[in-house]
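Removed from the display is one protein chain of the complex; every other protein chain stays in position.
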Amino acid sequence: MTVTLAELARRFQGKARGNVDVVIEGIASLQTAGPRDIAYVSDRKYLPLLATTKAGVVILTEHDETHYSGSALVVADPHLCFARVAQLLYPLPAFRPGTHPTAVVSPAAKVASSAWIGPNSVVEADAVIGEGAYIGPGCYIGSAVTIGEYTRLTAHVVIGERCVIGNKCLFKPGAVIGSDGFGFAKDGERWQKIPQIGRVLIGNEVEVGANTTIDRGALNDTVIGDGVKLDNLIQIAHNVKIGENTAMAGCSGIAGSAVIGKRCTIGGQAGIAGHIELADDVHITACSLVMSSITKPGVYSASIKAEPVEKWRRNAVRLYHLDEIARRLARLEERLQQLFEEQKN
Amino acid sequence: MTVTLAELARRFQGKARGNVDVVIEGIASLQTAGPRDIAYVSDRKYLPLLATTKAGVVILTEHDETHYSGSALVVADPHLCFARVAQLLYPLPAFRPGTHPTAVVSPAAKVASSAWIGPNSVVEADAVIGEGAYIGPGCYIGSAVTIGEYTRLTAHVVIGERCVIGNKCLFKPGAVIGSDGFGFAKDGERWQKIPQIGRVLIGNEVEVGANTTIDRGALNDTVIGDGVKLDNLIQIAHNVKIGENTAMAGCSGIAGSAVIGKRCTIGGQAGIAGHIELADDVHITACSLVMSSITKPGVYSASIKAEPVEKWRRNAVRLYHLDEIARRLARLEERLQQLFEEQKN
Partner (left out) sequence: MTVTLAELARRFQGKARGNVDVVIEGIASLQTAGPRDIAYVSDRKYLPLLATTKAGVVILTEHDETHYSGSALVVADPHLCFARVAQLLYPLPAFRPGTHPTAVVSPAAKVASSAWIGPNSVVEADAVIGEGAYIGPGCYIGSAVTIGEYTRLTAHVVIGERCVIGNKCLFKPGAVIGSDGFGFAKDGERWQKIPQIGRVLIGNEVEVGANTTIDRGALNDTVIGDGVKLDNLIQIAHNVKIGENTAMAGCSGIAGSAVIGKRCTIGGQAGIAGHIELADDVHITACSLVMSSITKPGVYSASIKAEPVEKWRRNAVRLYHLDEIARRLARLEERLQQLFEEQKN
């Protein structure tokens, strides 16, 4: 796939500058780009690199235009434009439709003629695989699962029975969708399992990271909205609902029945307690624990940065006496006040 | 599977009230239940829903009986009763015994005649698969592994060589049991691997979540007691011992050689340091780190809740000066005391 600067400007509503016939075939960073690559200014601190970049085309804003004399694509949002150019130059790999001879596909499954079922994959009865869907090697599609059109399961993905997956989703290797939720009733000292009969419903254009797990609902369903992006090693418990276009970074987790709004971002290793609600446009920083509902948009944090250990320990040990410190402080204030008053008299 | 209210009352030692011949075939929540569903009052805050529920039967306590005029199953513990009813109505899916033609089973493995080995699964030499065991698709059973009776490996589960799994366990997709522990000796700048020759021993009725990992012991074994329930994405390091009926929530982890008591609960993303011991009936809240042994039952926490970020940062920055604050406070107390004494004289 190659494209000229002129064509890029046309497609992405940018202004082409310099040699508009330059042919681009790859993306790269300003430092590594060659004459057939397109690069972009991801941060204004990299402007000095424009002096030495060998990129065929640079994407930048009107505001930064004067810093570069070479061929350029001038747009309002270089980051977004770069994403679109990259999508154009690196389309999803094409595949032959069909079923690999080693795949085990139930005769009672409905597989679209334009779909691919990869080697050693298993598709159970009553599963429906949509047009253009790609089921990579070693996947398991449970009974009565629906996989939407153009959805891709890279490799080794498990989709449990009756789950419903939308269109144009991407599942990375090892993702497990629709395993039983973690639901038990106490029975004296023992735990009695509560059968988990809900499903997982996943919208369109959802990305699910490697080894991420999404449990099926207990009674009702776990629901992941359109455009949600989940990084690797995330845990989504039963009956969670995640609003459209929310993005979660790696190793974060959401406990059972929590409801997350739209357009939220959840930082790496952050945790959301069960049975609470986060409004739309809530942003949680890395390693923070949300223990109660958040009703207002905004950034929320409990991130604590690491310090040299001797310094940290000296301070941390005081943490366990904070209440005492606060009480002593209050007492001191009182006594001082008393002293002042005594002196006044 | 269907059952009458009268039969439920008989089986679960409850009192049937109303139309004892009503036929139940499903479980549901009070809001979504229909006339052939059974629901329960999971929390007294839902009592108002009893006015409008369409459930065929509601499970409730004697204490709440007066809030509902329809057919009811009156028991001491509705949550537990609901679990048992659900188990009755949704038994584990039946399966044909046998071996799928794509499975690779060593002739030196012993597979019970009532067990099932699923498509693309591999069973190595000297493995023993018990009566009624279900090895789902794409599983790997290492050499000399023992799988107990009626244990189920949903899909894509790995059990490393020589591990011993009890009866009636459930392993969810992607669980890895018996990978090498993380054991090395420093050799100048490099690490020398210490061969991990222990096993993993898992008791009866243990549930292991999706993509959870349990490492084999270094010299001796890693041991998971009867009735232990592990959620998804949990890490259990080498030589850990977990007592009976302990439950751990998702993304938690236990470092090497830690010993956890019976009936403990470990919250999501909580961590237990290595080489320490937790007594029976210890409960750790979400995201808390246990750094030393706990000898008394009880709830332990280091959970810190997220706050609006400006507020959090204003406070968090003081954390790094807590020791100084405490010292200044002490000095102030001294000076004030001095002042008081001076005034007395």
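For clarity, chains are labelled A and B in written order, and residue numbers in each chain start from 1.
FYI, contacts are C-beta pairs under 8 Å (C-beta built on N, C-alpha and C of every residue); 3 or more make two chains touch, one makes a residue touch a chain.
Values in this document were obtained by computation on a predicted structure and should not be read as measured data.
Note that of A:T53, A:S71, A:N211 or A:S257, the residue touching the chain absent from this view is A:N211. When the missing chain is restored to the complex, the residue among A:T2, A:Q87 or A:T295 that touches it is A:Q87.
Within the complete assembly, residues 27-29, 32, 77, 79-80, 82-84, 86-87, 89-90, 100, 102, 118-120, 136-138, 154-156, 170, 172-174, 205, 207, 209-211, 227, 229, 231-233, 244-245, 247, 249-251, 262-263, 268-269, 286-287, 303-309, 312-313, 316, 319-323, 325-326, 329, 332-333, 336, 339-340, 343 of subunit A touch the chain that is not shown. In the full complex, the hidden chain is touched by subunit B at residues 102, 104, 120, 122, 138, 140, 156, 158, 160, 174, 176, 179-180, 182, 184-187, 189-195, 197, 211, 213, 215, 219-220, 233, 235, 237, 251, 253, 255, 269-271, 273, 284-285, 288-292, 298-304, 307, 311, 314-319, 321-322, 325, 328-329, 332, 335-336, 339, 342.
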